[in-house]
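Yeah, one chain of the complex is gone here, protein chain that is, but the others are all in their spots.
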Amino acid sequence: MPDNWSFVIAAYLLAAVVLGAYWRHLVKKERELEVHDRMDRPVQSTQSMGGPVNQGLPVNQSVKGTQPRVPGTGHLRSEPSTRRPLP
Amino acid sequence: MTRTLGWLVVLALVAGLVMGFLVAPRDAAQGNVQRIMYVHVPSVLVAYLAFAVVLLASIVYLTTRRESADRIGHASAEVGVLFTGITIASGAIWGKPTWGTWWTWDARLTSVAVLFVMYLGYLLVRGMVDDRERAARYSAVVGIVAALDQPPTMLKPGPSTMPGVFAATLLVNLAALALVYVFLVTKRVALLRREEEALA
Partner (left out) sequence: MSYARRAWIVLWKDALAERRSKEALNALFFFTLLLLFIFQFTLGGDRERLTDALPGLLWLGFVLSGLVGLGRAFLTERDHDCWEGLLLSPGDKSAIYLGKLAGNLLLMLLVEAIMLVLFGVFFNLDVGRHLPALAGVVVLGTVGFAAVGTLFAAMTAQVRARELLFPVLLLPVLVPVLLGSVKATEAVLAGEGLGGVTHWLKLLAAADTVYVAVGVLTFDAILEG
């Protein structure tokens, strides 16, 4: 049976492209949010970012946010305690 | 922590590729096209895992209204749809040289295609309902209905009489793709959390 390597490469490449593109999309959105955050709170930065946004985005993504976060309450909306949970 | 996970993913993927291309021998019947199975089978299994997570997260959300459950469900559905798409595409790419056709309407292929469309619907609900909280409730219901709708045909086992090295290669690749799933979902959940905070 002929080996059809082109099909094998195509399949692996497709998987790589799909997953890679999604990951890049996530990274891009994360960077956009960081810019957004920094524009909103320029005074409160607890680490020196190298100044305002137009100096370029830091690539390091393990940078913590500019506000201290309490673990476990990542969302700001309060739990809807008034709602009845499902029986 | 995400750094370690990220490197672990890369390691696992490399291991999977090494197993798939260098260690596993050429299949006697199908030739090297059979190596596509090392992408196709783990993809479909990870997709099922993803949708099982969506089911659990949806139930948890509806009973407790915890927003973390909602975020996990949302992220898992997105990644699950990706893996389902990869499953269908890699299956078609395998099918063309093997069966001579890109597609056939047999039970398993059809059920995967329906699965794909169902969870696309889940994501559509997320996209089209503006109120975040309503979107969460509605998609949780869709996530539950879609999961319960999977007919038992999908669980029909493949050949279990595989020689050891093939099975081992499959397992390594499965572990690799499962790690990719965990990595992507973790990142997506974190992103969802930040998006909500940005809006608040």
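As written, the chains take the letters A and B, and residue 1 is the first residue of each chain.
In this section, a residue touches a chain if its C-beta (ideal position, glycine included) is under 8 Å from a C-beta of that chain, and two chains touch if they have at least 3 such contacts.
None of the values given here were measured: they were computed from a predicted structure.
Remark: the omitted chain is touched by one listed residue; of B:12, B:41 or B:142 this is B:142. Of the options B:29, B:128 or B:199, the residue whose C-beta touches the omitted chain is B:128.
Not every partner is drawn; the one left out touches chain B at residues 62, 110, 114, 117-118, 121, 124-125, 128-131, 133-134, 137-138, 140-142, 144-146, 148-149, 151.
Methods note: only the chains that are shown with their structure count from here on.
Centre-to-centre separation of chain A and chain B, using mean CA positions: 20 Å.
Across the complex, chain B is touched by residues 1-5, 7-8, 10-12, 14-15, 18-19, 22-23, 26, 29-30, 33, 36-37, 61-62, 65, 74-77, 79-80, 83, 85-86 of chain A. By the touch criterion stated above, chain B contacts chain A in their complex at residues 2-3, 29-33, 35-36, 39-40, 43, 62-68, 78-79, 82, 85-86, 89-90, 93-94, 96-97, 133, 180, 184, 187-188, 190-191, 193-198, 200.
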